[in-house]
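The complex is shown incomplete by one protein chain, all other protein chains being positioned as in the whole.
So that you can tell them apart, the chains are marked A and B in the order they are listed, and the count of residues begins at 1 in each.
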Amino acid sequence: MFAYIARRLGVLFVILFGSSYILYNLAAISGDPLEALRTSREPNAAQQIITLTRELNLDVPPPLRYFIWLRGILGIFVGSPDFGEARTGQQVSEMIALAIPTTLRLVAGATVIAIVLGISIGIITALRQYSRFDYAMTFVAFLLFSLPIFWVAVLLKEFLAIQFNNFLSNPTISPPWLIGLSLFSGIFWAAILSGDRKRVLVVFSGVTIANAALLQVLSVTQWFADPGFGPIILFLLSIGVAFLVTHLSTGINNQAALRSSIAMAVLTLVLYYPNQWLFEVDAKKVVFPLMVLTLFVVAATVPLLFSRIDRGPIIRTSILSAFIMGLLTVVDKLMQTWRPYMETDAVYYRPVPTFGQTNALLEPGNFWMTFLDLLVHLFLPTTALLLISFAGYVRFSRGTLLEVLNQDYIRTARAKGLTERTVIMRHAFRNTMIPLTTIMVVDFAGIIGGAIITERIFGWFGMGTLFNQAINSLDLNLLMGVFFITAFLAVTANLVADLLYSALDPRIRAVSRSK
Amino acid sequence: MARIKNEKPNENVTQGGENAIQNKEIEGLSQGQIVRRRFVRHKAAMTSVFVLLFLIIAVFTSLEMKLGPFRWRGWWQFKYDELLELRTEGCPEGIVGCPTLDAVPSFIDGTPMGLGRHPFGQDDIGRDYFAMVMRGAQRSIYVMVVIGFLAAAIGTVVGAISGYFRGWVDAVLMRFTDFIITIPSIIIGSVVGYHFGNLGVGFLAFYLGLFAWTGLSRLVRGEFLKLRELEFVDAARVAGASNRRIIFKHILPNAVGVIIVSVTLLMSGAILLETALSYLGFGVVAPDVSLGSLISQYQDSFTTRPWLFWYPGIFIITIALSINFIGDGLRDAFDPRQRRRLTKKDKERARAQAKIAAQND
Partner (left out) sequence: MKVTRKVRFAIAATAAAGLVAGLVGPAQAAPKTTVSIVQSNALTGLNPSVTNMNLTFNVDVAYLSGIGFNYYNNKATLIDNTVLGTYKVVSQKPFKVQYKVNPGRVWSDGTPINGVDLLLSHITSTAQYSVIAGLGDPGDSDVTPVFDSLGYGGIYDEHIVGLPQLSADKMSVTYEFDAAIPDWRLVAPGVAPVHTLVLMAEGKTKLQSVAANNAARDKFLKYFNTYNKKALGAIGKLWSTAYTINKVDSSTNPLLLVGNGPFMVKTAVPNGAVTMVRNPRYNSGPKVKSLKTVVFKVIGDGTAAAQALKNGEVDVYAGQPTADAVALLKSMAPAVKVIGGDQAIYEHIDLRVGPAYGTQGSYNGPFAGMSQQAVDLRTAFLLAYPREEIMEKIIKPINSSAQLMNSLMVFPSEPSYKEIISKSGVSKFTAGTQAERTAKALALVKKYYPNAAAGSGSVKVKLLFGQPSNTRRVAQAALAKAELAKAGFDLDTTPTSGWSSFLSDSKFDAAFFAWVKSAAFQSGNVGTYETQANDYGYSNKTIDAIYKELGAKPLSAAEVTARFLKVDQELIKDAVTLPIFQHPAANGVSAKLQGVNPSPFSPNLVWNVWDWYFTDK
């Protein structure tokens, strides 16, 4: 195994060497770096051509010039790789060091949500194969998959930023919107909860009316201008979470699990005001880890009061509930920050931005303000990426789960009399994850390469922008720097995927060579 | 079946009955017939087949075409690169070349339905936008098909061989795949564009296809690694089947579901890839057009001349959607264990049969 990995890594460097050599030479002949100067009417254009030739070593032919670049890179073995300077005079390594976190921030969130949402929907559609919901989701997934991202971005910006900001200046929901939104959620929930006609009708009308009432109240109270849960709603939501998590994790019949989850909800309520105080304490670096730690410790110990046997699943349930409730508390705090955030000069009542990573004018110092600022800037690009990328996960997880569900061991599990929840969550879902994991690994590596268009449209400067800039300005050092990182990650990810695949599925012997 | 005692006998009966119906239905049919039957039953897929066929025929016969000595006149009156008088009558203030398509019947808006002279409007210099969209759709479908087939062929063969033989063959092929993955295809496009000028859409599709197969090959390889360990492969080997026969006759049909889903996603992805490349200036270049180049060229028109943005967009979505649904139908049809959804009538019949079976016990 170890020898295998070592060998693969060795080959990896050979591949990188080969492809970087080819790429360097290709890129070098893909245009003329002196182009702009040839049409320049500057009196000292000739001098500038000399300068540029000198700086880019244009007098050395590309097949040899490559080794100038390689010499810097080889410093990686003595711990100080030199990626060279970009044409703008900046260090390529610094540019990449700045770009990677940006790209990660942009795409990591979107990818994680896409995976979670995609797999959940994929599973529901597989379980309700050929239902109305299945058809609807398939249609929506394919539709979103077929949209060009710059198109999605234009629409999102128009409706979720510009129009929503307009709406916020007077947050009352007009009747057509109210009716439309209510009908939509009614149809959505009725489609998910398929059943006979009567049940569908009940669900539909119930949800529609409840939604309309809710929206009306939110509208009348101008909730959107100053949102928040308050302790009571937070508590009610936590109770809901307790039920839902218990249901998915151990089954609602497990009284001990349910009780400890509800205990967590009660704790959330009791700790509401102390939390508000803690949130304002300055020493965030100390307080937050402490709070998280306490959360896990409490969540792990409380179940001990409710049960003596089979504590594992109960602790799991309780930790999961506590975690979600903690998140809800944080969401509530963020909502409370909304109004002060809107009232700052930097934001000035138009909180949803259409581009950028942060608001440059926002005074630093207030943690929650900065955090909220980060989130609103992530909102649109994440949504756009999410919309177009989750379709793939829906389709793959649906297909895989359908395949798994038809396997004999599932039939066996059912025949044993296991509950449907156990069969799906424990037997089917886990096996579905095997092929998906490997897809995810490779996807993640691809993501570092950057979403060129998304980054451009939303004014983010990640790896995609660097790549595009490098190609357009024939900036070889920059291009090779970006290439080196992305290629390295892509090839490594494939290695990881291979290893994962054989680790997760014992039937596969990719690693062994004996034949 | 009915012998299994359970708290919910009814459900079980139905399930057992389902199998019975399905087994009955496929009795005596060849694999091909079963697949065909299943596919025909998939409503969304069948609709998509018709939509796509109609689209392809309409799109490819609309414009003048020359194929060797043959010359097709085309049913649409204008050519895509023909400069025409810019129409302004009936357009909003300050807008030229608005569409003449009237899809609203006369009893609603008082004017009869009809195509008019320029149903999709005109571009800035007067070219007929309908003809341009038709041309664009031709190019995009072409790109999509070439990329799809090329990637499917290379990806399947590479994946199958390396997954089946493993060992050094696998190592070499997979490292070659890694090598291809690392080279950004845009670079090739810009090198060629710079040195040889515009080699046309055929070349674009070809080189993109040469780079698009890597994901598929890994997937197929994974599938082969899994399938080759199964009993039926051993059985075939014991029976003396050649490697070639095992790969193509035994394993491949079992992996075809995965391949098809991934190829259809790849094909609809190809349209989007071409769109994205056009947006970045590396795709189909003027004076030729593709749906992608049109939509990226006119993204600014979103609020002012939305038709320039919507029509190519609608074509992209329709084509991509159809392809995906067809893929979905094929997947379901190829899956040997896949059950079809039963109608109420089927279920009733099943229940009745189950009763009879129980009585016979």
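Everything below uses one rule, namely that a contact is a pair of C-beta atoms (placed from the backbone, for glycine too) under 8 Å apart; a residue touches a chain by one contact, two chains touch by 3 or more.
The structure displayed is predicted, hence computed values, not measured ones.
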Report, in label order, the displayed chains that the undisplayed chain touches. A, B
Cross-chain touch to the chain not pictured, restricted to A:Leu52, A:Leu267 or A:Val287, is A:Leu52
With the missing chain put back, one of A:Thr382, A:Thr438 or A:Thr465 would touch it. Which one? A:Thr465
Of the listed residues A:Phe13, A:Phe67, A:Tyr273 or A:Tyr348, which contacts the missing chain in the full complex? A:Tyr348
Selected from A:Leu70, A:Ile162 or A:Leu378 as touching the chain missing from the view: A:Ile162
Kindly note down the residues of subunit A that lie in touch with the hidden chain. 31-32, 35-36, 38-44, 46-48, 50-55, 59, 85, 87-90, 98-99, 102, 150, 153-154, 157-158, 161-162, 165, 168-171, 189, 193, 203, 206-207, 210-211, 213-214, 217-218, 221-223, 225-230, 232-233, 236-237, 239-240, 243-244, 339, 342, 345, 348-350, 352-358, 360-361, 456-459, 461, 465
Residues on subunit B that touch the omitted chain in the whole complex? 81, 83, 86, 94-96, 123-127, 190, 193-194, 197-198, 281, 285-287, 297-305
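The rule is short, and it goes like this: only the chains that are shown with their structure count from here on.
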Where subunit A and subunit B are represented by their mean Cα positions, the distance between them in whole Å: 27
Residues of subunit A defined as touching subunit B within the complex: 11-12, 15-16, 18-19, 22-23, 26-27, 29-31, 129-130, 135, 138-139, 142-143, 145-151, 154, 158, 392, 395-396, 399, 402-403, 406-407, 415, 417, 435, 438, 442, 452-453, 467-468, 471, 483, 486-487, 490-491, 494, 497, 501, 505, 507-510, 513, 515
Help me check something: in the complex, which residues belonging to subunit B touch subunit A? 4, 6, 44, 166-167, 170-171, 174-175, 177-179, 181-184, 186-188, 190-191, 194-195, 215, 218, 222, 225-226, 229, 257-258, 261, 265, 268, 271-272, 275-276, 279-280, 292, 295-296, 299, 302, 309, 313, 316-317, 320-321, 324-325, 328, 331, 335, 337-339, 341
